[in-house]
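Okay, so here's the structure we're looking at.
With one protein chain removed, the remaining protein chains of the complex are shown where they sit.
Presenting chain A:
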Amino acid sequence: MIGSIEVRGLSRTFHTTVRRPGFTGALRSLVNPERAVKHAVSDITFDVSQGELLALLGPNGAGKSTTIKMLTGILTPTSGEARVAGVVPYRERERNARNIGAVFGQRTQLWWDLPVRESFAILRDIYEVPRAEHAARLREFDDILELSTFWDTRVRHLSLGQRVRCDLAAALLHDPMVVFLDEPTIGMDVVVKEQVREFLRHQVEERGRTVLLTTHDMTEVERLAERVVLINHGRLVLDGTLDEIRRRFGSTWQVRATLADPHTPVGPLPGIVLVRRDGPQVVFGPDGPAAPTVHTALKLVIERYEVTGVAVDEADLEDVMRAAYVHANAEAV
């Protein structure tokens, strides 16, 4: 309750004017505008508990940013309800503002003309953070994000990666219980990305913050999130652990083993089929929707048979997500 997010049947519909192509089209749109309805988010329900990091995934245009905007109180839903740390964000915007921090990847909240530290000081005053607390928190952030090398630089002179790191710090300076990150690592190099991940892990594990994150970087999801919510065309497709997603959409793993004794009889294991056998070389694959993860399968194989060597091929998360998105698309049609 304290730092949790509850989303119940959240929906958001946009009304737009269709622009017809060409000159006569533009004229006709002017005289007789054609209205279109876009269901950006439809009936989404999920929870995030205190101290949990949840990745909100989905292809471009799925409705992730729209969902985050409703949870931060910028957008009012068409129907449904949301509570963030016990507050209905779009009804009590100011109260909600004290509980949350947010980063919208490509958009900075820092003051363009001022050194980063001045921006931090302005935010400190706006959120009424005591000076000592502010200084201590900056030191803590600096330890992981290495901000002090550039925090006296003006924002206009920062590189993208530096700026987003500062934005991340800025969003957390007032010690919010809940943090919303819409593509926070966009455009960062691998070293900085790892820094940011470590920072987020630290914030979740040590500080108990609740984090809702969207990203298109599957490595990030793999390193950070235990649980993901997958949406497509504004609808919730799946809410579960990464393992569950793998099981459902990524049943493409193989376990290849070399048996110590080539004459051992080999049969199927629970949820696992024998795909191929060539003397001592055996290949197992997943069997149906109840198939275990590749790690479980590996364990089962080693436990059951005496093997001299094993190898696994696993569809990486990228492939799994591709399968999941395609699947979700097919369902939607």
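We adopt the following convention: contacts are C-beta pairs under 8 Å (C-beta built on N, C-alpha and C of every residue); 3 or more make two chains touch, one makes a residue touch a chain; residues count from 1.
Assume contacts and distances are computed from a predicted model.
Entry comment: the absent subunit's protein name, as recorded by UniProt, is "ABC-2 type transport system permease protein", drawn from "Protocatechuate 4,5-dioxygenase alpha subunit", "Glycine/D-amino acid oxidase-like deaminating enzyme", "Ferredoxin" or "ABC-2 type transport system permease protein".
Here the missing chain is touched by one residue of A:Phe46, A:Tyr90, A:Trp151 or A:Tyr325, and it is A:Tyr90.
The omitted chain makes contact with just one of the residues A:Ser11, A:Ser42, A:Thr108 or A:Asn232: A:Thr108.
Which of A:Gly73, A:Gly234 or A:Gly271 touches the hidden chain is settled by the complete complex: it is A:Gly73. Touch with the hidden chain on the side of chain A covers residues 66, 69, 72-76, 90, 93-94, 97-98, 100, 102, 104, 107-109, 111-115, 118, 121-123, 125-128, 154, 156.
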